[in-house]
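Here it is, the structure in full.
Heads up, one of the protein chains got dropped from this complex, but the rest are sitting where they should.
Per-chain residue numbering starts at 1, and chain names A, B and C are given in the order in which the chains are listed.
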Amino acid sequence: MTETQGNWLSEQELNTARSRLPIVYVDAVPVRTDDLGVIIEIGLLLRASADGEVNREIVSGRVLYGERVRDALLRHLEKDLGPLALPQIPASSQPFTIVEYFPNPDITGFHDPRQHAVSLAYIVPVEGDCEPSHDALDLVWLRPDEVLSPTVAAELSPAHEKVIKHALAHSGRPV
Amino acid sequence: MTETQGNWLSEQELNTARSRLPIVYVDAVPVRTDDLGVIIEIGLLLRASADGEVNREIVSGRVLYGERVRDALLRHLEKDLGPLALPQIPASSQPFTIVEYFPNPDITGFHDPRQHAVSLAYIVPVEGDCEPSHDALDLVWLRPDEVLSPTVAAELSPAHEKVIKHALAHSGRPV
Amino acid sequence: MTETQGNWLSEQELNTARSRLPIVYVDAVPVRTDDLGVIIEIGLLLRASADGEVNREIVSGRVLYGERVRDALLRHLEKDLGPLALPQIPASSQPFTIVEYFPNPDITGFHDPRQHAVSLAYIVPVEGDCEPSHDALDLVWLRPDEVLSPTVAAELSPAHEKVIKHALAHSGRPV
Partner (left out) sequence: MTETQGNWLSEQELNTARSRLPIVYVDAVPVRTDDLGVIIEIGLLLRASADGEVNREIVSGRVLYGERVRDALLRHLEKDLGPLALPQIPASSQPFTIVEYFPNPDITGFHDPRQHAVSLAYIVPVEGDCEPSHDALDLVWLRPDEVLSPTVAAELSPAHEKVIKHALAHSGRPV
């Protein structure tokens, strides 16, 4: 698996690929669940944007060459939530949805100015101690009703807000 | 939730209902997974049948009145695997498949002589210490290739063998 | 299959069962799709309630003893949309979600005062000519944005509104 770890694709090569091929992504909604698997809290990363705004995000990132989807899920979750997060990668590889991001915001309503990405989305319970990664300001755990409140929702990207709503619907919770 | 715990439906009433209505069931495939969510082992209960044969079974049981599907999953898993099994009930309520059991074995190929049952099937990782319930001879954990070996498969009911194969396919493992 | 057609369970017996066992249901969201499978319109039945209000509903009904889930889907769709509706029952038996209705509205947020029902929910494209069943005032086809408008949503039961929103999210459409 060494080839998946190295930074073998230069930034410029990646940018070229991004303008020519859809990129495989994973989106993970980190959650705390109770004994019954009910979602109690959702983990959101806070990042400062270039223009000083605070954005809230779920875990998201691309799948590298040679890497299984579950390898990519674990790697991104540990990178964003820390090495002691103990994410429970799902036994099933069926995503609860796929999210198709396009530079053109009108195609699916999921917008990514950088690339065309096809993202496999999973709900991932996290059991361990989390600490935000170095490129994040903070990591907060919020109840589903808090996440869906106008204040918080306004700080989520529209795409991530939709993925979270879909994840909650999928868990059986009315949205 | 007291009404779901009591034995309020007599055995005779339940038998009458079973001859007139489809019964809601849950099937749970108990698994041990690694850090990546890969299924390492499957838990099978050994039970002695009336004619002295040994049968291997996954966890299966009906949903009671007033009980959520996730309540029923936790109840049956703790009943069969013990109170310290720590099953990780899935956050998503979407079953990986439904299994339709009929008294007539020709309708779907899933046979239950007692009843028409519609069972929601889930893969459930189990993290704690398991002990077989009092009505089981033993609980064994086997690797997927062991479960699918002719010797073990011959001791599974055909229906449970199919559910396990489907669960393994669903996890991304070729079957 | 004769036993599934007859009215063999008296109204009183059914009421008794409904107070003691969860009932197996199917929910079907009838849709018109384009060549690409994109949902163009959703079919809603209009019914007059006892107090004169107009309610909008998706197709929903119980699974009878001896009946497969796909038999029940076809039966309810043809009953509500007419014999020429040509519903495309999904090849996959995995529901996109399960909906758990309870007499107590607080358990899951999906409320049915009559019963505890576990409903398997499917999106069903309809290709033929539809006519509302005799117990409906009308059948209307509305675009997704129309269905989600406050005026229409107010005439949907909260449970059916949630199922429709979830179906649209599942189809890849942001909700």
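Basically, a residue touches a chain if its C-beta (ideal position, glycine included) is under 8 Å from a C-beta of that chain, and two chains touch if they have at least 3 such contacts.
Here the structure is a predicted model, which is why all the values come from computation and not from measurement.
For the chain left out of this panel, the touching residue among A:E13, A:D34 or A:D145 is A:E13. Of the options C:Y25, C:F96 or C:F110, the residue whose C-beta touches the omitted chain is C:F96.
One chain of the complex is left out; on chain C, the residues touching it are 31, 33, 35-39, 68, 70-71, 73-74, 88-94, 96, 123, 125, 170-172. Think of the hidden chain as still there; on chain B it touches residues 97-98, 100, 108-110, 158-159, 162, 165-166, 169-170, 172-175.
Chain A meets the missing chain through residues 8-9, 13, 17, 19-24, 63-69, 93-98, 100, 102, 104, 107-108, 116, 118, 120.
In this text, only the chains that are shown with their structure count from here on.
Between the CA-based centres of chain A and chain C the separation comes to 33 Å, rounded to the whole angstrom.
Inter-chain spacing, taken between the CA centroids of chain B and chain C, is 28 Å. The residues of chain B that reach two or more other chains are 68, 93-94, 96, listed in rising order.
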